[in-house]
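Heads up, one of the protein chains got dropped from this complex, but the rest are sitting where they should.
Order of writing sets the labels: A, B and C. Residues in every chain begin at 1.
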C-alpha cells in the first residue's frame, strides 16, 4: 500500500484534531482513527468515524427494560445477557464508518451485506487507480478437492510463477488498453491530442476483477458483528478475511465488553440441531450411538464431533 | 371471532376462484387460502397470497452455486444444507401475505419485526370495531416471581373474576366514550344531530390497548422464520404465540421440506458458547466439572444443562 | 413535562462532559445535547448522540465521484446538487440518536418509518408512568368535513370541557385499575400484601392509547429527512408534527447547509405530473386551458393551482 504525500498529510492533519465533545468516546479507537492499516498488497482499511461505545448499549437496554434491569448488576453482565439471548436492538445503537480500499472481486462479496451504507468510487466519473491485487506466495492455493468453494494446497515453484505472471501481465495489459481507449493516462495527461477518448463508463469494462476500488462503508454494531461472524470464519475467502481480521481489532478497541461476549457466544460458539442434542445427551450419559442411529448425515455427524473436539469419532 | 355475512360471502367467493397459472403452487396452502382461522377471542389470521414453494429455494440456490450443486442430489438435502449453514438468500425468494386481526398491544410487539410490509387499518380515517381482547381463564396469569417478563401461576376464583370485570368494564366504558366524543356510533349513525364530533385522530386515544386492530402483513420466508423462531418460543408472550402457532401450520403447508429443516435446526436446536463447548467436551469424556470451574454463570450453566437434558445437574 | 430530580442531575452531568475527540463535531448541536426539550403536555425530545456533519456528506460524495467532483467548487454547491438530484447515499453517512417521550398512539404512527433503530420502554418488564396526553384547548378540533383524515374547527366551551373530562377521567380510571390489577402502585409499593398481581404483560392492555411511552430512536440523515418531510407537512397529525418541528430545529443545528437545501428542494418544493407540466407550459405561454381540457381531476387541478399560487383559478 502506497499513500501519496497528499494523502499522508491529510491523515496527519485529521489525526491532529482535538475537538471537545459531550458525546462518549472510545479512547482505544481514537488512537487509530484515520490510520490507513494495510491489507493485502495495495489495500487498506481506515476507521473514520464512530458513534457510541459499550455504555450506549447498556443505556439503550435500560430504556427498554426500565426498572426491570436493576437486578442485572454490571454492564458486562447485561451485555453478555443480551448477546446470549440474541437481543439485537441495543447493539444497533452504535455506528461505525470505514474507508476501505479493496479489489473489485472482494467488493462484490462484501456488498452482499445489504444493511450498510456505501459510497463507492465511481468509474463513470473518474479513472480508477492502476493497482491490482496479486496474491502473495503463501496465498496462491489450488482448488480444494473436497470442498467446492475452498482452497487446497499451496501452489509453488514454476507453477506459481506462471500463475502470477498471467495475473500480472493480464492486469497490466488490460489497464494499458483502458488508458488507450480513454486516450488518457492515469495521471490525467492526454495521450493523443487529436483524438477523443471512449466514455469512462464504457472503458472501465476492460479492467480485470482484481483492480482495486475504494468506498466508505458505514454500519451499526449489530450488522458489523453479523459481517464479522461470517467473514472471520475459516470458510470465508482469505482475501475478505484479511479485512475482517483488521475490523475485528477495531471492534475490540471500540467496544471491549461486547467484543468479549461476541468471541464467546458467536465466533467461538456452535449450534446444535435437535437431532444433534440427542446425540450429545447420549454421549454424556455414557451411552453408545453410531452415525446411522443418530439420523445425522455423515457431514452433520462430523461437524458435530469436530465442534465438541471428538476427533476420534470423525468418519472419513 | 364473528365475521359479518358480507365478509363470509367475500371469503367464499375468493375461495371459489379457479385461475390458471404457470407459476408453482403449494397445494396444501391453497386449501386454506383466504380462510379466517380464529385466534384469541376475536382475532383471526388469513393467508391471502403467496409466491413460490420449496422448489423456488432450490432453484435459487442452484443459480448461485451453478454446476457446483450437482453433487447435492436431492432437494431435501440441499435445503437442509442451506438451513444448517445459515445461507439466507435462497429463503428470501418466497413471499407470503397474511391478513391479521389482533389486539393493539400485540400489534405493537409484532411491528418490531421491521423487515416486512404492512398496511394497518387507520383510526384516523375510520372508526375502530367494538372488540377487545379478554384473556380466557387459563391464560389469566400472575406475574412470575423469578422472571421479570414472564407469567407465573394462573389466577382463579374471585380474583380472576375481579380482573376480568375490570378489563371488560374499562374497555366498554372507554369505547362508549369514544363513540360519544365522535358523536357517532360504531355502525356510523350519528348520536346528536346538532353536534360536531371530535376528530377521529384524537378520539382514538381514549381506547384501551386490548382493542382489536387489523392489518395486511407480508414478508419473505427467511423473515417469517426469524419471526416464528422468536414467537413460537415459550418465552414469547402467550397472546403472540397464539398467532405464531397458526402461522407455523401455514409454513408446514406452504414449504414442507423447509418446515422440517426449520424445526430441526432452529426451533429444536440450541446454541453453545465457546465456554459451554468446553464443558460438554469434558462431560462426554467422563471428566468432572463444576459450575465454578466452567466460567459460566449460574444462569448459563442451567441453560446448558437444560438444553442437553441433564436435569440432575441444574443448580437451584 | 416534569423531570425527576434524578433525571435533571443526570442531564446536568452529561452536559458537563468534556471529551476530546478527533471526530468532527457540530457545535450548535453540542449546545443542546442531552437537553429535554418539552413537546405536548408531558413529552420531550432529547438529542443524545450524533455522528458526522455537513462535511461528512461532502467527503462521501467526493469518494464516489473521485476527481470528478473538483469542478463543483463549494461544499454548499455540492450538497445542493446532491439534494436536487436525489443522490441519497452521501446523506446516509451521518447518524443521529434521539430519546423521545411520546403518547402511544403517536408512537404507533412513528414506528411505521422502518429504517431506524428503536429501543422502547417495555411494559412487560416495568410499570409505565402515570402520564397521559390531554390536548390543549387550541388543539381540540372537530372532525374535518371534507378531509377524512383531517381536523376542522376547534371545539370550545362546554363541549370542549366535556371531551377533556372524558379523556382525563378514562385515562385516570384505567390507570388506577392497572395498578389494582398489578397489585402495585406506580412508585413500586405493593397494594395488598396478601395478593399476587396480574402479569405486567397482561395488565398493560388496560391502559389507554394516550398513555406516554418512551424510546431511543436512531436513524441516518437521509431517513431523518424522509421522516421530517412527511411529518412537518400540514397534513400530518398535529401531535407528531409537534415532535417533528423540534427535530427540524436539531437538523438545522446539526447540518446547516443540508438544512437549507432540504427546505428549498423538499419542504418548500412541489411535484408536477406529466399532465400538470403541460398545463403550466400553456399558462406561461399565455394560452387558456380549462380543467376539463387538462385531463386533471378537480383535486389535482386545485393542488396544482395552489402550488403555484394561482388561487383565483381554484374550483370549488
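Everything that follows uses one rule, which is that a residue touches a chain if its C-beta (ideal position, glycine included) is under 8 Å from a C-beta of that chain, and two chains touch if they have at least 3 such contacts.
Model, not experiment: these values are computed from the prediction.
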{"item": "Touching residue (missing chain; options A:181, A:224 or A:261)", "value": "A:181"}
{"item": "Contact partner of the left-out chain, one of A:21, A:56, A:89 or A:206", "value": "A:206"}
{"item": "Residue of A:31, A:85 or A:173 in touch with the missing chain, whole complex considered", "value": "A:173"}
{"item": "Those residues of chain C which, in the complete complex, touch the missing chain", "value": "65, 68, 71, 77, 80, 84, 89, 112, 148-149, 263-265, 267-277, 280-281, 283-284, 286, 297, 300, 307-310"}
{"item": "Residues belonging to chain A that touch the chain removed from view", "value": "103-105, 107-108, 111-112, 114-115, 118, 122, 124-125, 133, 135, 140-144, 148-153, 155, 159, 163, 166-167, 170-171, 173-174, 177, 180-182, 195-202, 204-210, 237"}
{"item": "Chain B, residues in touch with the chain not shown (by the definition above)", "value": "14-15, 17-25, 30, 33-34, 49-52, 56, 59-61, 63-69, 89-90, 92-93, 95, 97, 99, 117-122, 125-127, 188, 214-216, 218, 220"}
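The rule is simple: only the chains that are shown with their structure count from here on.
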{"item": "Chain B and chain C, separation of their C-alpha mean positions in angstrom", "value": "29"}
{"item": "Mean-CA-position distance for chain C and chain A (Å)", "value": "36"}
{"item": "Shared interface positions of chain B, touching two or more other chains", "value": "112, 148-149"}
